[in-house]
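Structure first, commentary second.
One protein chain omitted, others in place.
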Amino acid sequence: MGRARAFLVAAAVLLVGRRRKRRLRPGEREPIVAVPAPKSPDAELVAIGLLFAAAACGIAFVVIYVLDRLPAQTQLLGLALGLAFVFLTAALTVTAKWLVPNEELEDDYPEHEHPEEQERIAQVVEESGLTRRKLFALALGAAGGSIGLALLTPVASLGPALHLARFYLTPWRRGTRLVNEQGEPYRADEIEEGSFYTAFAEGADKEGLASSIVVVRLPRNELELPPENAGFDARGILAFSKICTHAGCAIALYRKPMFAPTDPQPALICPCHYSTFEPATGGKVIFGPAGRKLPMLPLTIDAQGFLRAKGNFDSPVGPSWWGVRMKKPTS
Amino acid sequence: MRRLFALALAALVIVPAARAQTGDVTRGRHLYGQYCIACHGANGMGVIGGRSEGQKREGPPLAGVGALAADFYLRTGYMPLHEVGKEPRRSRVLFSEDEIRALVAYVASLGHGPPVPKPRPERGSISEGLKLFTDHCAGCHQIVAQGGFLTGGVAPPLDRATPTQVAEAIRIGPYLMPRFSPRQITPAQVNSIVRYVEYAKNPDDRGGWAIGHIGPVPEGLVTWFLAATALVGVCLVLGKRLGRG
Partner (left out) sequence: MVGRPDEEADVVIRAIVRFLDQRTGTAPFLRKTLRYLFPDHWSFLLGEVALYAFVVLVGTGIYLTLFYEDSTAKVVYHGPYQPLQGQEMTHAYRSVLDLSTTVKAGLLIRQTHHWAANVFMAAIVLHLLRVFFTGAYRKPRELTYWIGLTMLVTSLLEGYLGYSLADDLLSGMGLAIGYAVAMSIPFVGANLAALIWGGPFPGSHDFFPRMYIVHVFLIPALLATLLAVHLALVALKHHTQFRQSRRESERKLVGVPTFPAQTPRSLGLFAAVVAVLFLLGGLVQINPIWLWGPYHTYSATNGAQPDWYLGWLIGALRIVPGFDVVIGNYTLVPNPFWGGALLPLVFFGFLYLWPWLERRFLGERGYHNLLDRPRDAPLRTAIGYAVATEVFLVFLAGSADRVDVLFGLPYIPQIWAYRVLVIVGPFIAALLAYRVCVELQRGERVERERSRAELAARSRA
């Protein structure tokens, strides 16, 4: 029992520090300015009080944790634990400033270098007994390099790094129906002017970048589609990839003019960096950092009145990469 | 005899009400002539390429917009325009309740338009509302309706929008906002969206002080101006020692 108590005292003392003994141990440097730890029983009491406060907060945390019905549990838990550490900080600060000797000592910086040791190392290496040093080094380098390369090669299996065909693949082909998020097909006559609709390729995974499109309707006389998009509309209904060609965010904004003489023209806008695409001109970039027009999907209306794709997009979807202008999308 | 009495009673009630109706429309026409005609034209025909007092005066026609639109624009203070030529925004409401009713009645009389909607958020589903809001609204208004930017305008935060105004705005598509017809967003779905917008005014903030509901920007401000400042302060306290200047 006495030993256990002594152990606890020792631990506390080790933490809090004690007065240095005046006699010097062999090899110990003389302190230049030794401020003896001032006797401050008040500070000691403050530190002890703060530690007990910290203990109380710790217990409070457990109590709050156990009590189920308390509202704002996260706030109370954080407050309890946070305050526990605040009191601990305070106790340690009091200790550092008033309970521990603040000695300012001098010491030498270590040597800049050790020329003799350096010399000895160089000697040891040089005396290694090799005659064809350069060739050895070359061979070693070759072995290390190619083995290293070999060990790294399986990394290429992480993905189709050398076969990028998938980057051109879309789920759209001639006749693919446009469906909404619930899988119900869109009828041409439900697409109204002044609004925008999100559609997907029927049967495809909705999360695929090429699957989602945004559909809008403009009056036919407002269309100014470029030659490569001629005939892409279905009675004024236009469809574009919903994925911005700048950095891949979903183009979730559509701006429609309330009053044409004063308001900006219809545009699809990306909320990430505000690339703005003009549907009337086939998805041309009219503002923002996108470097490529929005891919357009040609539409047609089938005999039952449902919207279908007439073919694939006019360009690959999603953010640009080195081959984005080299091939057309595939199905 | 009793029938005649009932008829007289009815007339006593209906005729003043009817007169109040037409009275509203007449009063509305007078107010319209004072505040609206310069941009919206006589009989709500709209004005294109007009000028008055050196300023451009243009405005869309109001025929067929119905009580719904007039109610929205007047009760939010979008109209009369705070600054001609600038985006219409929520601002001072210039008219009293009676005047608004009069103007709404007048605009409603300019053709067949939708009446003021009566959304029932309590019938809506909050989770369907979040889904619909994400799909149709969050791109401009931000996921917790804190408002957002788009090229050409600003989508306002919805903290001051009443359920009726939300339902109205969905149908009108004010300024640059798309308009969603009942076919695209059904009245039941409007109830859900309204319910979500009401929730967004006071969402679940179980994590503590919400700091604006827009994510990392205010979080960064707290990191630097609260946490980093406090910790640098602690460093200053601990780094100095007693007895040293």
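Every chain is named by a letter (A and B) in the order it is written, and numbering of its residues begins at 1.
The rule is short, and it goes like this: contacts are C-beta pairs under 8 Å (C-beta built on N, C-alpha and C of every residue); 3 or more make two chains touch, one makes a residue touch a chain.
A quick note: this is a predicted structure, and the numbers were derived from the prediction, not measured.
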item	value
Omitted-chain contact residue, chosen from B:26, B:43, B:91 or B:146	B:146
Listed residues A:144, A:203, A:289 or A:305, member touching the removed chain	A:289
Listed residues A:53, A:164 or A:301, member touching the removed chain	A:164
Where the unshown chain meets chain B, residue by residue	126-127, 129-131, 134-135, 138-144, 146-151, 154-155, 157, 196, 199, 203-211, 213-217, 219-220, 222-224, 226-228, 230-232, 234-236, 238-241, 244
In chain A, positions touching the absent partner	2-3, 5-7, 9-10, 13-18, 32, 65, 73-79, 81-86, 88-89, 92-93, 95-96, 99-110, 112, 155-156, 158-162, 164, 166-167, 169, 198, 200, 206-209, 211-212, 242-243, 246-253, 270-275, 285, 287-292, 318-326
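To be clear about the criterion, only the chains that are shown with their structure count from here on.
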item	value
Centre-of-Cα separation between chain B and chain A, whole angstrom	36
Chain B contact footprint on chain A (complex, rising order)	35, 72, 74-75, 78, 89, 93, 96-98, 102, 181, 190, 192, 194-198, 250-259, 261-264, 267, 269, 271, 274, 276, 287-288
Partner chain A, residues of chain B touching it in the complex	48-49, 58-60, 85, 135, 138-140, 148-153, 173-181, 183-184, 206-208, 234, 237-238, 241-243
